[in-house]
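Take a look at this one; I'll ask things after.
With one protein chain removed, the remaining protein chains of the complex are shown where they sit.
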Amino acid sequence: MSSLALLDVRDLTVTFHRKGARPFTAVDGVSFDVEPGRTVGLVGESGCGKSVTSLAIMGLLPRRGATVGGSVTFEGTDLLTLSASAMRERRGRDLGMVFQDPLSSLNPVVSIGLQVSEVLERHRGLPRKKAMVEAADLLDKVGIPDPRRRLSEYPHQLSGGMRQRALIAMALACRPRLLIADEPTTALDVTIQAQILALLAELVRDTGTALILITHDLGVVAGLCDEVNVLYAGRVVERAERHALFARPRHPYTNGLLASIPRLDGARGERLRPVRGSVNDNIPWRSGCAFAPRCPNALDVCRLVTPEMVADGPGGLLRCHNPVVHTEEVTA
Amino acid sequence: MTSLLNIRRRRVDELAETAEGGTSLTVDALRRMARNPVAIIGAVIVAVFVLLALFAPWIAPEDPYTPFQVLKDQLRADSIPGPQPGFPLGSDEFGRDFLSRLIVGAQQSLVVGVMATLIGLAVGMVIGGLAGALGGWVDTLLMRLTDIMLSVPSLLLAISIAALARHPSQWTVIIAVAMVSVPIFARLLRGSMLAQRASDHVLAATALGVRRRTIVFRHMLPNSVGPVIVQATLTLATSIIDAAALSFLGLGDPDPARAEWGLMLGNAQRYLDVRPELAFYPAVAIIVVALGFTLLGESMREALDPKNRR
């Protein structure tokens, strides 16, 4: 679509087939693009398909049991058509990924230094000695104190925050042009989360890498993303530039989420306005809007006609028959 | 505020009309097993084996214990009569009907396998239950004991126990095989009880002020027996093999008339070049039955695993 786009995801669909169960479509026609140096957020609750989307982009879904449709164009190449080995080559070199649980994403029996330098050896062809020196530089860059000593240590010897830094160092080892961070701070404490988010923001600013940030935490999105995609039940329901999204959430789901979280700077003692029901109440997209049973704005049409994605406001997209109207007061 | 509550309650009551459910975990697991072809194959094998064993005296076409003159007449030093009218699998080395002996052998295997497993299960669960529920030095003592038993290879242990008996009989085989499985059951139950003891729902029951005994019997035990029952099914398979092995080695009931797969296999050894089928059939029977129990046990483990739910 856009010639500027580094990554262009079109109609991405992921369906899981499991023995003895009906096929389950986790991602249902997701489209978005990422420009160099931009941070794009994918936000949603558990089961909305945000993590599956990232795994599909990285080609990390199992070949058996999952069908991936649509296209993921990275600098003109459709990643979905690449062979397993070509994709392996791309990962680490062009695409980096940071996962939620840093401990299980690191190899427990290989030292940190070796894990970082291996990436450098494999993708940049550096000799071991040089790679080790570079690895120490990388660890230093992501804020790990005393990096030379850390090289010989093992993942379990590092704290959660340090492990996540090490993982970011690995993802950055080959200066990828796209970094995907899947819930990078969910397993961490707030003060450590603040450190990691600051680090990610700095990296995007300094290296010009594009970042896809996947999270359930709207607060994290507000501080870091340029553009936000809100996912619900496998589809993007709203996309907007972050200031617009938080100031004027148009989709009743986005609006409901924002109204339901207590804010540190909000008025206290005010009752929260939760989104009613749970994802168990969803109806399938093909027979209407999945969110309709939980939606305070739902009309009859919402249970009959599947809403299409339409342009809404400057640069925004919206999938809703009856969006929230913002006059001077936010109405729910 | 109260009116809000009331509205919510009414909505909830409306929901209640349409709600259903009430499937316990056990029912859920059984349902999942019924959909699994592996479980069905295992269950069919086991069912055939159990039916065969229960009704062996009626199913067996001939008397398995008395030699037949027709067959004895054909016995030579270098040949044993093969299949012929009235004796589909031919004769054994004494002129008895081989098919009937094979069928009655199922009974022997079932009795030994089930008894040995039940005794092992009972003793193992008492030991494991005490260790898991009481903890502390009782736990340490009992577990060191099972460690010692586990450190001896199982068949060797069974042989030593069986060899100790002054008058070998079917019971010595059963006891010997049972003792082998005791430490396994004990460790397993203790392990899952300890995991239960540290679990949130046991903590919740403690916080609720539920008595210790109730916690052990209502929460810890029922949630711990799943893996033990799976293990018992798998143990049935090994028990049958172990019992056959003991008989094969001549440590079982010395009565040569007894029809027992292991014993039959042992005796057939001498006639391998004369009539290898005499070894083949009991061996296949042992393997198929053991496989049946193993398939059933494995599919049970899969069905009980909460990760596979839905």
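The letters A and B name the chains in turn, as written, and every chain counts its residues from 1.
As a working rule, a contact is a pair of C-beta atoms (placed from the backbone, for glycine too) under 8 Å apart; a residue touches a chain by one contact, two chains touch by 3 or more.
Everything that follows uses one rule, which is that contacts and distances are computed from a predicted model.
Of "Serine/threonine protein kinase", "Thiosulfate oxidation carrier protein SoxY", "Dipeptide/oligopeptide/nickel ABC transporter ATP-binding protein" or "NADH-quinone oxidoreductase subunit NuoE", only "Dipeptide/oligopeptide/nickel ABC transporter ATP-binding protein" is the UniProt protein name of the chain excluded from the display. Note that of A:21, A:60, A:86 or A:198, the residue touching the chain absent from this view is A:198. The omitted chain makes contact with just one of the residues A:81, A:159 or A:287: A:159. Which of A:175, A:263 or A:326 touches the hidden chain is settled by the complete complex: it is A:263.
Although one chain is not displayed, its contacts with chain B can still be listed: residues 1, 5, 8-9, 12-13, 15-16, 19-26, 28, 199-201, 203-211, 214, 218-219, 222-223, 306, 309. Not every partner is drawn; the one left out touches chain A at residues 45-46, 108-109, 143, 145-146, 149, 154, 156-162, 189-195, 197-198, 216-223, 242-243, 246-247, 256-258, 260-266, 268-269, 271-276, 278-280.
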